[in-house]
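After this line comes chain A, so read on.
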Amino acid sequence: MANSLTQRTEEKQSANGSSLLEIEDLKVYYDTINGAAKAVDGVNLTVRRGEILGIAGESGCGKSTLTTALLRLTQAPGYIAGGRIMFHRMDGDPIDLLKLSGEELRKVRWRNLSYLPQGSMNTLNPVLRIKEQFLDVMLEHSDMSKREAEKMIPNLLGQVNLEPYVANMHPHELSGGMKQRVTLAMAIALNSDLMVADEPTTALDVHVQRVVIQMLADLRDRLGMTMIVVTHDMAVHAELADRVAVMYAGDVVEVGDVRQIFKAPKHPYTQALINSIPRIGGERVRLAGITGNTPSPRNWPSGCRFHPRCPHAMPVCSEQAPALLEVTKDLNGMQPPLASCHLYTQAGGNDE
Partner candidate 1 sequence: NDAPPSTQKQVASLTPTPRAQTLVINQAEFTTFDSANPFIPNGQQYNAGLYQVCEEFLFYFNMVTGEITPWLAKSWEYNSAHTQLTVHLNPKAKWNDGQPFTSKDILFTINMLLKNPQLSGANSYIPFVKDMSAPDAQTVVFTLKDPNPRFHYNFVAGIVNSQDIVAEHIWSGKDPMTMKDNPPVRTGPYKLDRVIPAQKMFIWKKNPDYWNKDEFDPKPEYVVYRTGPTLDSEVEEFKRGQIDIPANFDLNHANAIKNGGYQNIVIENQFRDPCPRGVLINSDPSKGLLSDSRMHWAISYLIDRKTLAASTWLMPTVPAQYPWADYPGNEKWSNKEIADKYQLTYDPKKAASLLDEMGAKAGSDGKRNYQGKPLQFEIITPQKPGMPEYLNGQKLADELGKVGITATLRYYDGAAYDDKLNNGQFDIVSGWICGNTFDPGQLYTNFEIRYYVPIGKNAFNNQYRVKDKALSDLAVKLDNVDPNDPKAKATFDQALEAYYKALPWIPVYQTTYPTFFNTSYWTGWPTNENLYNIPSNWWGQFMFIIGKLQPAGK
Partner candidate 2 sequence: MIHTATGPVNKPLAGIRSWLLAHPLIAYAIRRFIAYLVTLWGALTLTFFFFRLIPGNPIGAYVQALQQKQIYNAGASADMVKYYKSVFGLDGNLFEQYIHYIQQLVIKHDLGPSILSFPTSSEVLIMRSLPWTIGLLALSTLFSWVLGLILGALIGWKRDKWGSEFASNLCIALSHIPYYFVALILVFLLAYKLNWFPSTAAYNPAWDPSWDPGFIMSVINHGTLPALSIMVIGVSSWMLSTRMLMVTILGEDYLTFAEAKGLKPRKILTRYALRNCYLPQITGLGITLGSIFNGNVLVEQLFAYPGIGNLFVMATQQLDYNTIQGIVSLAIFGVLTANLILDLFLPALDPRIKYN
């Protein structure tokens, strides 16, 4: 069995770079007393095999909503209002995750898509031993015997630097960092194609945070797992991601290589974000930040949603929503990023 997992890793790595997940015009809304909150409103995004895609953006911009929707875990009062999520399996045709029946979906989950939820302090069932929770998922999605599966658990725990005896413990006997790592071990148990990690480091103390970040990077390298890592901490993206998607107000405003995002951000929002990160050492400069308020998902601003806070806002910005387009200007030899900003559109008077 362990062999077949390695085999899987090799298969997956051989397909690196091809697209794994294509999100098209995804809309996730919440029903509220004051009308629908359009938390995710028309997101387009592609995830490539083997990469770590970082999703950044300030609190409330819809990051968690997006990730839960990817696994179809959206809970009432939320609902998926439209779009497609095409998943390209190793074998066979791409499937639209949003069209799967309950049973089909159940099979895809964990085998193909695993998930590390935000605040994974409470993701473990308090009344079951760690071992049992591993077995539940392993026996469900493969045809190993219980014996074989049990044998694999110490190995999986070892991968996240946990001792084998942890398998016999109950969740409350573990510290937060340990729980996080147990969840992580569970997420890699079946060597799924894609792992979605929502804020994997946020609640952790600094040095545990470092350990987890390094572990994620390591897992990708060794298992060839594709990952989506959501966090608002830009430094983590700098440390971990291959590409970064920046979300603002329920939409992706810029996607690009991590270096490009940090060195040459295109969208004014991304720029402001990058310019708000204090650094240790060197001369202290006064950073600018972003003035103004985060808009409400019940009532996004018209046109470009960033325009009320944008230092470069033009009249067109409030009228017309810019599309997410490739920006080829000032590339400095990096991959062309996608950005939705009138600074780079014809409507904005920037004909490229």
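A quick word on the picks: all candidates are chains of the complex that A comes from, given by their letters.
Criterion: a contact is a pair of C-beta atoms (placed from the backbone, for glycine too) under 8 Å apart; a residue touches a chain by one contact, two chains touch by 3 or more; residues count from 1.
Everything quoted here is computed from the prediction, not taken from an experiment.
Asks: Pick the candidate touching chain A in this complex: 1 or 2?
Replies: 2
Asks: If you look only at chain A, which of its residues touch candidate 2 in the complex?
Replies: 71, 73, 75-76, 105-111, 114-115, 117, 119-128, 136-137, 140-141, 165, 169-170, 172-175, 178, 183, 186
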